[in-house]
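All protein chains but one are shown in place.
Chain lettering (A, B and C) follows the sequence in which the chains are written, and residue indices restart at 1 in each chain.
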Amino acid sequence: MSNAHSPVAHHFYTIEQQKESATIGMWLFLATEILLFGALFTAYAVYRYKFPDAFMVASSRMDWKMGGLNTLFLIISSVTMVFAVSSAEKGRRGGLLGFLAATGFFGTLFLVVKYFEYMHHYHDHDVPGLNFQWTGAPELANGAQIFFFLYFFMTGLHALHMVVGLGLLIWIFLTAYWGKYSPEYYNPVEMFGLYWHFVDLVWIFLFPLLYLLGAHLPPGGGHH
Amino acid sequence: MAHETTHSTGHPANGHEPAHHSISATTCLLVFAALVIGTVATVWTASMDLGAFNTPVALAIAIGKATLIILYFMHVLYSKWLTRTVVIGSFFFLIVLFGLTFSDYLTREKTREIPALYSSDPLLKQQ
Amino acid sequence: MIEENVSLPRIHYLNSHYGWKSWLLTTDHKRIGLLYMVSITLMFFLGGFFALLIRLELLTPQADMFNADTYNKFFTLHGVILIFFFLVPSIPATLGNFLIPLMIGAKDVAFPKLNLLSWYIFVIGSLFTLWVVAVGGIDTGWTFYTPYSTTFANTHVIAATLGVFFTGFSSILTGLNFIVTIHKMRAPGLTWFRLPLFIWSLYATSIIQVLATPVLGITMVLVAVERFAKVGIFDPALGGDPILFQHMFWFYSHPAVYIMILPSLGVVSELISAFTWKRVFGYKFVAVSSLMIAIFSFIVWGHHMYVSSMSIYAGMLFSILSYLVAVPSAVKVFNWTATLYKGSVSYDTPMLYALGFIGLFTIGGLTGLFLASMGLDRHLHDTYFVIAHFHLIMVGGAVMGYFGGLHYWWPKMFGRMYPEWWGRLSALIVFVGFNLSFFPQFIIGYLGMPRRYHVYAPEFQVLNVMSTAGSSILGVGYLLPLVYFIWSLRYGKVAANPWKAKGLEWETASPPPPENFLEQPIVTEEAYNYPTRPAQPVKHGGKLTGGFAQPAGTAGKGREAEVV
Partner (left out) sequence: MMALTVSTAHFDRLVTAFRVPLFPEQASTHAPNVDALYFFMLAVCGGVSISIVLLILFFAVKYRRRTPDQLAEEAHVPIALEWAWIIIPSLFFMSFFGWGAWLYFQDAKAPQDALEIACTGRQWMWKFQHPDGQREINTLHVPVGKPVKLVMVSEDVIHSMFVPAFRIHMDVIPKRYTEVWFQATKPGTYHMFCSQYCGTEHANMIGSVIALEPHEYQTWLNGAATGSLALRGEALFNKLACNGCHTGDAEARGPYLPGLYGRNVQLTTGEVIVADENYIRESIIKPGVKIAAGYDNIMPGYDGQLTEEQIIELVAYIKHLGKKYDQFEPVAPPTAPAPRPAGQDPDQTLPIGNVRPSVPAEQVPTPTSPAATPAVPGSRPTSN
């Protein structure tokens, strides 16, 4: 958010002031993100309350192994991001670039897995608004459709955040490659780290709420 | 001139505060281990039938994992009161959204829901 | 106003750069404030035009000017445009953008580029809305209630909801910027309890903007998705719950009322102080009450839903919380009134707006108590009583505050004065027209005329005619300032601080230089530290020595003790 040419933008007096401003600004942005996803979680909770059985059965059509794998990818990418920030803080350019690349790698893996999941659901006619067909008990159809809609909407919004994050990551990587950052000024790296961890945070809630509701059902419990 | 804590203009004194970003590699890996264990625990508990407790357990683990990320990875443990206020405030208002919405749903009389499909409802079937 | 003998500064933010690029690519908060001012003025008159058409149709009980569809589109566009594209951005994005850095002694807001970006996002949202107007409108009402908006309406709902979504993000970015600016950019010595009350109110407003708007944004997207994909999220035929939409919608839209009115409350605090030359009584109470209003505003939304089939227990909870939010609002009114006591009250144009504001805001707020009462709302819900109530707050409150603020800071923004006589006349016309427009609506409402009716029972006609007459007077009152403000840009008398008002923003030149202050100001005194004369019955009291440059007023300190 700050000026890329000189560490201190014209309207700030000190770099410390600028840095704190950016931190608070980023956190406020994350606060809006919390409420943005929070509204969806509220909708999820309401419909789960209204359609407990449909949600459970529909959720058993999820592949929790894929979801679990993705959880691991995101956690690993978060850890590498932490190391990227601390490399930047210590002025280790090589470490910064390496850890950023690792973060990007695991983030991309996440999206690849997500892509296969989505394709799988598409072939199973699970996509509301596109090809949704419910072959289970008819009284669960409405709830299941809403479950799948929320699944696609929430994970889709999350994946959108991942895509934006990867775009930012490329920019951070390039600027780091060009040597823009130093132990005095590595604010963008840190801010990007906050964003990346937040995306991880959202997934930590999405995973159990979307993938694991039906995990205790007998195998194929709700399947056609 | 009179200053207060949050105002930093021209204050090199701010350099004194703990180097608030670098959590040590050990801490970081410990947190990582905890997160992985948490994930495994989530899957494990979900595979058991705990009745009404499946979701609370899953949520408790998720909240634990999220807290670790916020405190360590996002440095909130080492940050200033203002950052903490923002974090706590946003979750507070999220709870408001949840809580007051459910103050409606949880206290409704459920008997008035129409379970059947539209056309089978006798009241709607005119003629 | 006080006659001054000043000339314009040689270099100021208006003439430092020329060309359209210097405006469209500016990161100067003052210029961005003006960009916003031009855009929302356009939206104001567009939305106001629809209001006049609505009132014209309501002259008679029959549908004789417009058919039902046209009328429904008019009131929807009236609401959407004036709420999301005028009232929400009005004071924060124009006066706030212009004044926050000036009032806290900063060179700019914390994130100038983000500030410009938020204006562009606002423009994109506006273009969506204007496109909706051009291609045939939308008829869902500004509340977009489902399942009508998602399944049954045949108008341009998706474009309109996306417009609202965009302007919402513009609002979020503005609020975010302001919070950081107020925290991090204050001049040395400017502690929290030395801040002007306008800053306090904008800070409170920003909290709401940042935390409530995302919920509206996602709700609007869900409506749009439901509309083209038919997934059932809000459609009862597919298992969805329209009441959930109402919860999510009002979680934003009730706090949004305070996004609109809180900045006005701040402006009026400034005006009351500047035109009595007196510190606002109970400064700390007024300051903290802004924050209280902001926080309480999040927990009262259910009072829009008493008869929506919401649980009556939830209704009771929301009802008692709604009464809580009335307390800090009442505190403000009492404190303003007490400030007048023994002040040096002048009747300049902004003060006329401020006094009108207090009266109308009081009545508007008190009629809100009727609607917060579950027993009464069962009769009053969605009648013209509601219309009258929120127009008293939105127009009698927010718009009056905006106009008062514009008149007060106009010489600060452009270094020139508008013709004072015309200003007072327009304030008077607005006040009269407003009262005539909206007081009859309270009676119509209690009689039982529902809102959003273009044909109505004949016995409501006389009151409706009065209301329509009032609205045309109001229209004249709003057009006058447009004319004389534009006139004053070129021909107005040069002015720097015609009110002899206190505050950091008045300590730099009018119009301010591009960097606001030539050297960083250092604050050593409380806000509104006007000198006073001793309490004695003399008619011609203490002279103002040395203008207002003299730092600490003699009696300024002593009063703080009463307030603490």
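Throughout what follows, a contact is a pair of C-beta atoms (placed from the backbone, for glycine too) under 8 Å apart; a residue touches a chain by one contact, two chains touch by 3 or more.
Predicted model, so just to flag it, every value in this text is computed and none were measured.
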Chain not shown: contacting residue from C:49, C:446 or C:487: C:446
Residue among C:16, C:41, C:191 or C:461 touching the omitted chain: C:461
Residue among C:38, C:135 or C:338 touching the omitted chain: C:338
Residues of chain C in contact with the chain not shown: 2, 60-63, 68-69, 71-72, 139-141, 143, 145, 147-148, 151-155, 236-237, 242-243, 276-278, 281-282, 285, 306-309, 312, 315-316, 319-320, 323-324, 326-327, 330-331, 333-335, 337-338, 340-347, 355, 358-359, 362-363, 366-367, 369-370, 372-379, 381-383, 443, 446-448, 450-459, 461-463, 530-536, 539-544, 555, 559, 562-564
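The rule we apply is simple: only the chains that are shown with their structure count from here on.
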Pairwise touch network: line, ring, star, complete, or other: complete
Distance between chain centroids, defined by C-alpha means - chain A, chain B (Å): 14
For chain A paired with chain C, centre-to-centre distance based on mean C-alpha positions, whole Å: 36
Contacts with 2+ other chains: residues of chain B: 8-10, 82, 89-90, 93, 97, 101, 105
Shared interface positions of chain C, touching two or more other chains: 183-184, 211-212, 215, 244, 247, 251
Contact set on chain C toward chain B in their complex: 183-184, 186-189, 191-192, 207, 211-212, 215, 237, 243-244, 247, 251, 298-299, 301-302, 305, 310-314, 317-318, 522, 524
In the complex with chain C, residue positions of chain A that touch it: 1, 9-11, 13, 17, 20-21, 24-25, 28-29, 31-33, 35-36, 38-40, 42-43, 46-47, 50-51, 128-130, 132, 142-143, 145-146, 149-150, 153
Chain A-touching residues of chain B, taken from the complex the two chains share: 8-11, 14-15, 19, 21-23, 25, 28-29, 31-32, 35-36, 39, 42-43, 46-50, 54-55, 58-59, 61-62, 65-66, 69-70, 72-74, 79-80, 82-83, 86-87, 89-91, 93-94, 97-98, 101-102, 105, 115
